[in-house]
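Note that this complex is displayed minus one protein chain, with the remaining chains in position.
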Amino acid sequence: MSKGEVKNITFRIKRYDPEKGKTWWQEYKVPVRRGMTLVDVYLYIKENLDPSLAVRYSCRMGICGSCGVVINGKPSLACETQILELGTDVVTVEPLPNYPVVRDLVVDFTGFFEKHRMVKPYLIRRDVEEQENPTREYRMLPEEYDYMVQFSYCIKCGLCYAACPVPAIDSKFLGPQALAQAFRYMIDVRDEGLKERVLVVDSEHGCWRCHFADACSAVCPKGIDPAQGIQLLRRMLISMRLSGVKEKKGSPVMPPMPPETKPKPGVKAPPPRTVKPEEAMKRIVKE
Amino acid sequence: MSRRDKVKKLPNKGGLSRHLNPEYPKTEWTAEKWAFILHRLTGLFIIFYLLAHIWVTGHATSPESWSSIMSTLHTYKWLETTGEWLLWGAIVFHGLNGIRLILVEALGWGIGRPHRPIPPYLPYSNRSAQRPLLWLVVALTLIAWIVGGVILYQDVGLISW
Partner (left out) sequence: MVRESTLMTLHYIAAAIMVVVLTIHVLMHTPVLEKGYEVSLEYERVLEHYNVAWLDLAILLYAALFHGLNGLRVILIELHQGPVWEKAVSWTLLIIGIVAAIYGTWTLIEVV
């Protein structure tokens, strides 16, 4: 399609009115240009067709994770879905399943965030003093970082939780997002909270209720692989069970910086710094 | 109204019926999701068969009780054989898929290693060795099921050539 060309596309949107308790499908005809995302379509509808449509979005660039909806049967981010790339003349938009609907396309994430909080998604160290007033960073090798980093890219958009078949019947199931987060901290070499997190994930509605349907990984907009994380988490728990290991020692604090070395004879000394580190620090503090 | 009641009243709630409700969003049916459902149904079938089987084989203590229970079972021969054939298919699928699940779920095999996400984001667990293994499971199940069917039906004389 050439630039500037306009295509008329019908949007079938599933709506819900909490006051009347009524659900219905409504159709909107929207002229779509190349590059228009579903968020742009929302704005067009609200400006020109129907101001009563309730939607949620914020960053419109796939960072805040608030705009998840089911587009043509697949949970996706509204802001990252280009309408013309879908290639259909009728686009259906529904609220995310597995969450209670507040109104129209807006769903209630309270339970989802509660589960996220349950796995303690933060670094736990035994030495609280060092953690609060750090002298230096904790040691982490690049390979260790690469192993864990994908799970820390999660934007809590809840698409994985919507795609998973288990929360649909088991409302207490922690869900792919929370379990992947638990795994992210359990493999973090700096973390010492293994015991606390095992108590949460190794429960009746924890990681054992995942059945590797792999739907979560198929929809994650950030390239995270929660299914992979959960299976590895399970392997970890089984080996912990068989070997009796219960605790993990976090990586140590880096040793202090080595004192400045003198340049080798014959090697030119570096040019003097334009701003002395202490002065820069003072300036920052003042600001 | 408590929060729980409120959630119950709202549309889009969970529950088994969601899968039957045509209005409900149908999300992402991966091959693994089908495998999970089949695994579950076959497992249910087998556990009830197992309990019945323990009871039936409990008649093996004397020739009389054995022949009486066998003749009861043989009343509807074709029904019995069809049940056995379905059971055979269920066991083969559950067993072969179970081997795959042990590899994947308990040993973390066939789903790749966590790595830095590289666009386009195609998750490893959807593409790694476990997916072809699933097709192998399906193929082997079908072969074993057909072979088993031939043996079973031929044996009771319901088919012959």
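Letters A and B mark the chains as written, and numbering starts fresh at 1 in each.
Here, a residue touches a chain if its C-beta (ideal position, glycine included) is under 8 Å from a C-beta of that chain, and two chains touch if they have at least 3 such contacts.
Since this is a predicted model, take the numbers as computed values, not measurements.
Not every partner is drawn; the one left out touches subunit A at residues 166, 169-173, 202-206, 208-209, 234, 237-238, 240-242. Mapped onto subunit B, contacts with the missing chain fall at residues 16, 40, 43-44, 46-47, 50-51, 54-55, 57-58, 60-61, 63, 66-67, 70, 91, 95, 98-99, 102, 105-106, 151-152, 155-156.
Rule of thumb we're sticking to: only the chains that are shown with their structure count from here on.
Centre-to-centre separation between subunit A and subunit B, using Cα means, comes to 33 Å. Residue ranges of subunit B in contact with subunit A, taken from their complex: 6-7, 9-16, 18-19, 23-30, 32-33, 35-37, 39-40, 101, 104-108, 111-119, 121-126.
Across the complex, subunit B is touched by residues 16, 18, 21, 23, 70, 73-75, 94-101, 107-108, 146-151, 153, 162-163, 165, 167-169, 171, 187, 211-215, 217-225, 227-229, 231-232, 234-235, 238 of subunit A.
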